[in-house]
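Sharing a structure below in structure tokens format, with a few things to ask.
All protein chains but one are shown at their positions in the complex.
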Amino acid sequence: MSKRKKKGSGDSRASGDGPRIGVFVCNCGTNIAGFMDTEDVAGYSATLPNVVFVRENLYSCSEAGVNDIKQAIIDNKLDRVVVAACTPRTHEPTFRAACKDAGLNPYHFEFVNIREHCSWVHKEDRDLATLKARDLIRMGVARSAYLEPMEPIIGNVVERALVVGGGISGMTAALELAARGFEVVLIERQKHLGGLVKSLYEIYPWGEKAADYINGLASRVERNSKIRVLKACEVTDVRGYVGKYEVTVSSGDETVVAGIIVVATGARPLLPEGMFGHDSRRVITMLELEAMLLRSRSRRKKVVLMGCAGARIPGRFYCSRICCMTAIKNAIIMRKKWKADVTVLYRDLMCYGVQNETMLVDAKKAGVRFINYSLENPPVIEKDTVTVSSEILGRDLKVPVDLLVLSTPLVPQDTNVALSKILKVPVDEYGFFLEAHVKLRPLDFATDGIFVCGTARWPASIRECLEQAIGAASRASTYLARGEVEVEPIVSVIDEEECRGCGLCVALCPYGAIELIDTEKGKKARTIDVACKGCGTCGATCYRHAIRMKHYSDEQLGAQIRAAFVKDP
Amino acid sequence: MVMDAFIEGSDGVFVGACKRGECHYSSGNLYAEGKMDLTRRLMRLAGINAGRLGMRMMSSAEGNKFTEFATAFQAEITELGPLGRSEGISKEDLAIKLEACRRALAGRKLRWVVGKVVEFKEKGNLYGEVFTEHEIGRLLEETAMDEYRLREILERLKVKPQSVKTLASETGTPAKVLLRQMADLRKMGLADIQELDGDSAVWALAGNGKTYE
Partner (left out) sequence: MLAYSEVEGLSRKSGGFTLKVRRKARYVDEEICNACGDCLEKCPGRAKDTFDMGLRQRKAIYLYFSQGIPAVMTIDPEACIYLKKGKCGVCKKRCDKGAIDFEMKDEILSLDVGSVIIATGLDIFEPGDLTYYGYGKIKNVITGLQYERLINATGPTGGHLYRPSDQKLAKTVAYVQCVGSRDLNYCSYCSSVCCMCSIKDAMLAREHDPESVSYIFHTDLRNVGKGFQKYEKRAAEEYGVQYVRGRVAEIGEDDEGNPIVLYEDTRQRKVESLKVEMVVLATAATASRGSRELAKMLRVKADKYGFITTRNDQPADTNVKGIFACGFCKGPCDIPEAVSQSSAAAQRAASHVLRSVGAGASKA
């Protein structure tokens, strides 16, 4: 590939006092240049209003490309930089930094995407791609003329964490944060710490008694001088933003001030009311079985464990992830302890990973019987038998039973929806908390300074809960250790003259980032800069047009739209 | 902004948004949906094909859907042809109608109502009455109709003073309704009778140049 570099077109078009815009057209190797005539695009850019410098780069993001931009800013006294290249996701920081290095405000930079938005989608039509790139650059240049300088917003962080939920995840997160030297307030809804794990029998694969482990954890929490535990207590209101959340709790009129919040409210097993003849005696839930195992002796000899009872069905379509393993663990225990015949009815055995699959093999060796059933033909439950239509054998099997155990799925806490509204973080369609990104940011919420771990997020094994809790503590400490947060200044600005203090924006802001304050001229809305995400809901709503969005102002977007319909010669 | 695009010469506007419940800004897509719904109502009132404003929801992982939507929308708009032609609206009329839509949308009344809708749906009004989807739809429709008519009258009077009769035929609003609206405008100090032409009154914008916000 040859390197085509064009000399800048000088300052012949500088028009008096107007902005001095520089346009850089990136070839991205052949990613852009292979599908359009970049030379034509660059030439056209030079004809646009206020453009005083144009250059084509092989890779604008390379060190050479970036140096080129810096030099051009200095040599040509550019005050706006437009780079036509790829997505801002990867390289906007690169180019903003280049502007800053060359003495230009980093927000005087405009990114035009002629790769993902143009060359890659119009690979078949070179002329069309070229024309579209011209359009896109014309629009970007038009907007850039209206860009305003901005400074990042810095907020302080209170060195205290609030952990909501005193189960295995919440307690672990609290201990980990305390170990880093931060103060922690731990809130538990029940009168005791421990959560769901407290009611379990043995933890696989350690063989440790769940109660021993959880009680040990609870006493470490209670003894820790950095951790304050509030029991029988709930969060009733949250105000503020990352660095300074003001949390009202139900125990009294106290307000907890915390820099960050960890949500670890856990989940609960579905109660199979009216399902499968559940009577808590002959037909019980897995949790009731754990309690039975704790009481040790039993004369039950014919046990059937039924998986996916109320899970992976229309309306509750998800797999609860841990039930197969719990069933297999308890099947082995019952084989050994009660010498019972144990049959596991399953749809798919979800024994992912090394330890789970190993346990499945162990169970088969221990004589646990596994029968597959399908959603279409669920087991028929009668007094002394369960009839399963086995897919593999192609016939009905009658299994004698004196104890039927239902693996019901973990379902979200009923309080999740209310809490999600208080915290202004989302829940998914089932009511589990929804993280910022299911793959890449599993422990963060999109809202800065709020984190999630354990079964509040999604069903998880004890090991996974621990990993997530320690991980959430890690994510939280990045804020607490730094002591301050830097936030993008893309926020809303409220004109107090125009504002009538109606509070509509306050009600609609998804981030609680606007407050009403008393002024001499009555109530006025004011943006809390650190909390504002710049979504624009308030600006689009204010009936008096008193709110403008920085960096996405009506003038900037209007200019862009107008430029879209300018005829290309 | 959407109306700006139509005014600047766009024949169609496509709004892409996240799926419900997946908005990067929590619930911004739902507000946007509400606004687009209102915009379409106004377009219908103006006699403009509301299909020219498309809104589709998809996730960032659904590039194929975006292509599908964009291609289909492009085809639909191409089929419709330039704005105004399929609607049978003249260029001058179109400019007036679009401006009326733009002003109605930017006006205080509709912005207030559409902003309140979310609150009404969730928390009820001042008296704790929660509105149903149907009631809200009716409320929006009536307010939009009122607003649009007022704006169109004002736009038309801006071009030239005219009688209720000619206004009625140009806007397609029954003269009776129109008369009531003229009275409203007069009360607001926005329009007044300029002169009498035979037996009908000629209306004009009020002299003090007051604008309706």
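Letters are used for the chains, namely A and B, taken in the order the chains are written, and counting of residues starts over at 1 for each.
By definition in this document, a contact is a pair of C-beta atoms (placed from the backbone, for glycine too) under 8 Å apart; a residue touches a chain by one contact, two chains touch by 3 or more.
Values in this document were obtained by computation on a predicted structure and should not be read as measured data.
Chemist: Which of the chains on display does the removed chain touch in the whole complex?
Modeler: Missing chain, whole complex, touching shown chains: A.
Chemist: Looking beyond the chains shown, say which of A:Pro205, A:Pro378 or A:Gly431 touches the absent one.
Modeler: In the complete complex, the chain left out is touched by residue A:Pro205.
Chemist: Looking beyond the chains shown, say which of A:Glu357, A:Glu382 or A:Glu555 touches the absent one.
Modeler: Of these options, the touching residue for the absent chain is A:Glu357.
Chemist: Who touches the missing chain here, A:Ile470, A:Cys535 or A:Ile561?
Modeler: A:Ile470
Chemist: When the complex is taken as a whole, what residues of subunit A touch the one chain not shown?
Modeler: 1, 3, 29, 58, 62-64, 176, 179-181, 203, 205-206, 208, 213, 312, 317-319, 321, 348-358, 361, 391-394, 428, 432, 438-443, 453, 457-458, 463-464, 466-468, 470-475, 477
Basically, only the chains that are shown with their structure count from here on.
Chemist: Using the average of all C-alpha atoms in each chain as its centre, how far is it in Å between subunit A and subunit B?
Modeler: Each chain's C-alpha centroid was found; their separation is 37 Å.
Chemist: Any idea which subunit B residues touch subunit A in the complex?
Modeler: Checking each residue of subunit B against subunit A gives 1, 4-5, 8-10, 21, 24-28, 31, 35, 67, 106, 108-109, 111-112, 114-116, 118-119.
Chemist: State the interface residues of subunit A toward subunit B in the complex, per the touch definition above.
Modeler: Against subunit B, the touching part of subunit A is residues 121, 424, 426, 428-429, 434, 446, 504, 507-508, 510-511, 533, 535-537, 540-545, 554, 557-558, 561-562, 564-565.
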